[in-house]
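My structure is below; once you've seen it, I'll send some questions.
A single protein chain has been omitted; all remaining protein chains appear in their positions.
What follows is chain A.
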Amino acid sequence: MYTFSSKLKTFSFVLIALGVLGVGYSFFTAPKTIEDVEKILAAEEAHGHGDHGDAHHEAANPHGEDAHGHHADKHDIHKEVSTSHTGRGDGHQAAGHDAHAEHDEHHEHLEHVLHQLQNKPWSALYVGALFFMLISLGALAFYAIQNAAQAGWSPVLFRVMEGISSYLLPGAIIVFLILVAGVMDWHHIFIWMDESVVANDHLLQGKAGYLNGPFFLIRAAIFMGGWILYRQYARKNSLKQDEATDNLYYKKNFKASAAFLVFFIVTESIMSWDWIMSVDPHWFSTLFGWYVFASFFVSGITVIALITLYLKSKGYLEYVNTSHIHDLAKFMFGISIFWTYLWFSQFMLIWYANIPEEVTYFITRIEDYNLPFFGMVAMNFLFPVLILINTDFKRLSWIIVMAGIVILCGHYIDFFNMIMPATVGDRWYIGMAEIGSVLLFLGLFILVVFTALTKAPLLAKRNPLIEESKHFHY
């Protein structure tokens, strides 16, 4: 049996405490009124970021990459196909950029920035909550695949995967609460939830049959309920199989895993449209669901590898050898390439055809998120692929840990890139809110997962494939 080391437990509490402080601070310091925004902008100006007339975007952009020429283009695009980027002040577009007095425009701009800044702590919280919940879901999907595929190498890791998926329950509840908060109008991550915006936007009106609060929450509840149900059921059977005299529970899990995978592929797609794609409610991409899947699937596998290595280093996983680690590393390598394949397919096709409705998505990201957008390709593709292509390296713990940390950071940025441009626009930076949120959920994740690991022996005893797995050697 595994015992949760008190050091690690304390560490997780520290992370949670720091996270709460960071998140709390960012909520507390977010501007409440337009006057606050004016003060912030004035302060930024004092730091010498150009004159006020064209300071809107430049002053806000810490990288100063946003050329003024682009600025005008972008406003045209916003008028044509407003993304939620423009915030709740939809009058912003209706006003007609050039025709109005400078004062009105200034006021709209302030309101726009206010919404972005108010969104920032919420979005940071949401990205963190979503990311850790999806890691747990990714590990669960991997577990289900291993069960359904009757894999002979992985049963010695099943308890680790079950431990990781235990975070699904609290993680899903947190994400669900954030979604509920959106429907309750506490935050504006989902611009289509704002009736005043929908009233002025016939595209959103057309989608209202799908994008509406109650239906959105019902779908979320069904998806999360289904995943959690499978997780709890599979875990229960897995523990019962330890004590059984036949393979009944193993067979039950086999069937449940196949059924879950069908449920998962459907709900995962819809989940990604609902919780991620709809933050840019004018934008759409058919590939999106599978792209999101690849992103959290590889993160889930990486976390399995990291936790396995940790437990192994503490002497808990007797039968896990370097071959098991090698296999996990191969999955990290392969799925990283798969993620890149989907990332490139989606990006290249939209770039190539350059249809205005779709291409705004990447224009905002390339202009305002240049470093994170292309940096994540280096982190999620170049680095792991170059380092994990070597067979000997795939057996070295420190290489896996290093590659794993880069992959996880890279996919956090991936989710950051999916959510932030729509909710905070060019007002992004990685500060207290983002780091606090990551620490908070990381602490919670460690606490929940390692507590779950103490609840059962780390070796699934009577799994019919466990002997194969124990003797696995590649």
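Basically, a contact is a pair of C-beta atoms (placed from the backbone, for glycine too) under 8 Å apart; a residue touches a chain by one contact, two chains touch by 3 or more; residues count from 1.
Operating definition for what follows: contacts and distances are computed from a predicted model.
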| item | value |
| --- | --- |
| Listed names "Energy-coupling factor ABC transporter ATP-binding protein", "Polysulfide reductase NrfD", "Protocatechuate 3,4-dioxygenase subunit beta" or "2-oxoisovalerate dehydrogenase subunit alpha", with the criterion being the UniProt name of the chain not displayed | "Polysulfide reductase NrfD" |
| From A:W273, A:F297 or A:F393, residue that would touch the chain that is not displayed | A:W273 |
| Absent-chain contact - pick from A:E35, A:D104 or A:E467 | A:E467 |
| Candidate in contact with the missing chain, chosen from A:W290, A:Y412 or A:F441 | A:W290 |
| Chain not shown, touching residues in chain A | 150, 152-153, 203, 206-207, 210, 247, 262, 265-266, 269, 273, 284-290, 337, 341-342, 345-346, 348-350, 352-353, 355, 357, 464-465, 467-468, 471-474 |
